[in-house]
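Missing here is one protein chain; the remaining ones are kept as they sit in the complex.
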Amino acid sequence: MRGKLLIGRSIDTGSWIHGLDPRAKLTAMVLYLIAIIAVGSWPALGAAAVFSLAYMTATKIPLKYYVKAAKPLWMLMVFIFAVQCFTVTEGSALWQIGSWTLYSGGVSLGLISASRMALLVSFTAILTFTTTPGLLNQGMAGVLRPFEAIGLSAQRLTLMMSIALRFIPTILDEAQKIVKAQAARGADLRELPWKEKGKMLVSLLVPVTVGAFRRAEELVLSMESRGYRIGAPRSEYHMLVWKRRDTWFILSFAILAAAVLTYRFAL
Amino acid sequence: MAAAPFAYELNGVSFAYAPDAPVLNEVTLRIASGSWVSIVGPNGCGKSTLAKLLGGLLAANSGTIVVEGRELTQNSVWEIRPRIGMVFQNPDNQFIGSTVEEDIAFGLEGRCLAREEMRDRVQRYAEKLEISQLLTKHPAELSGGQKQRVAIASILAMEPGIIIFDEASSMLDEKARGELLQIWRDMRGSGEYTLISITHDAEEIMASDRAIVLRGGAIAADAAPVELFEDEELLQACRLIAPYRVRLAQELRKRGMDGEEIFQGRQTRRR
Partner (left out) sequence: MAITFEEVSYAYDDRSLWRSGALEGVNLDIQPGTFMGIAGTTGSGKSTLLQHFNGILKPTAGRVRVLDVLIGAEEKVPKMRELRRRVGLVFQFPEQQLFEDTVEKDICFGPLNFGMSLAEAKDRAKWALALLGLDESLLQRNPFHLSGGQMRKVAIASVLAMDPEVIALDEPTATLDPQSRAELAALLSKLHREQGKTVIVVTHRMEELLPYVDGWIVMKGGRTLFQGTTEAMVREAAVLEQEGLALPECITLWNRLAAEYGLEAEKPCLTPESLAERLAEVLSAGGSLRDREERLACGESC
């Protein structure tokens, strides 16, 4: 876990973004998502990048943590890039192998798509970096509350999410320990031939799953003994206070989304 | 509330997960309010099951469990459970919140306490267990001993009268274990809590008031810790080893010497 996994961990630098209402941050992320999806050209991408970098800097968290957050998905980005290169047939032909031609439009669109993905993943990390999971849950519960009218239990959903966030690092930590233990028994992922890697996977999945179930069982006991009852009313420890800057924060994202959408569809 | 003379009165309590494999068989016992009881026995003797029954996490198949004068039933369990706190073995798997303060607050939120009251209790019990400076930490940043302190603070903040420790010290290092023992001594000294501890640890058993020995789902012995540690056969049966001091005293006695006199040291003897 150490170093590689940043999921569900907040990094407290005390910036003003840390102090924002989690509901504002969640809403802003949804707007950001819309904006990013609508980005389809280099100027829009540039604007989104400048916007994102400005907020990332404002968190006072070193940029390398954002890069780290996006790293696990690099394969996906390469894949997205490749798909665009293969399928888009616009622009001038750059390269030809047999019956397949690489077009400049494909490369350009591929680069834009991959960068969008990178921006999205690293930028949404702001949410988890600047908000403790408890606050995040409460924000989530707040944002989901309107949906309770259609039978969604915000409390249950957020509890599930908080426990998942809380235990993912623990379980990954354990998985890493098991990887090491199996390496000590001669099954080192790096040194094994491909054929053996499948066997290796079984030797990891079984103990990790068994371990996760054991943890879940113990956690349930612990929660029950602290009086937790599904659906029972609860009070809230954290108090959420909506301030003016929360509104401004959301507004800036709304402007970004509107600008990108207008640029794409109206102009 | 602690007016009831007995924290627990068990009468013919039996339990089985499967009908043909009984785990507990006709257990009858009483535990005085404010006392510290160790429950010991070999693995598979039913200790942990007994702990869960006492904590109201499992219901007995037959027999009655009376907690502070009230019978534990399907209906009363929700009212009785707030009187009982439980601390488990693995410090990681009972850390529900994502920070120390959230974890302490988890049980309080369930009680629907007002925010002011919660803040006050979080502060008060964090101070009591000397974890005030850790309130905003994530569990991954804490040692096992610190996490167990958080677990105890979370339980104490709910202000129960009975606390059950299910092998709560067994995953801690020696230093943290010593500190936990001191916390228990203080709690026992305050007279506010009935402590029930499931343990293999000789020192912990020695520090408690009474040892209940379970074997094959039944009570094999119920004695003062000193007596337990003098009974070689019983120790074998529960796979325990007496504390070093007790074993040394026994060896000295065999050689016609008085252990007490030697332990006290010359300084005290001379006075």
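Order of writing sets the labels: A and B. Residues in every chain begin at 1.
As a working rule, a contact is a pair of C-beta atoms (placed from the backbone, for glycine too) under 8 Å apart; a residue touches a chain by one contact, two chains touch by 3 or more.
It should be emphasised that the depicted structure is a prediction, and the values quoted were computed from it without experimental measurement.
Among the chains on display, the ones the left-out chain touches in the entire complex are A, B. In the complete complex, the hidden chain is touched by one of A:30, A:54, A:160 or A:181, namely A:181. Within the whole complex, the absent chain has one touching residue among B:42, B:63, B:82 or B:216, and that is B:42.
Of the listed positions B:100, B:156, B:202 or B:219, the one in contact with the omitted chain in the full complex is B:202.
Which of B:24, B:96, B:140 or B:158 touches the hidden chain is settled by the complete complex: it is B:140.
Counting the whole complex, the residues of subunit A in touch with the unshown chain are 2-3, 11, 174, 177-178, 180-188, 191, 196, 202-207, 210-211.
Listed by residue number, the positions of subunit B touching the unshown chain are 42-44, 89, 140-141, 143-145, 167, 170-178, 200-202, 236, 239-241, 243-245, 247-248, 250-252, 254-258, 261-263, 265-266, 269-270.
Going forward, only the chains that are shown with their structure count from here on.
Distance between chain centres (mean CA atoms), subunit A to subunit B: 42 Å.
Residues 52, 55, 57, 78, 81-82, 84-86, 88, 90, 92-99, 101-102, 105-115, 118-119, 122, 136, 138-140, 154-155, 158 of subunit B touch subunit A in their complex. The part of subunit A that touches subunit B in the complex is made up of residues 1, 8-10, 12, 132-134, 162-163, 165-166, 169-170, 173, 214-215, 218-219, 221-229, 232-237, 239.
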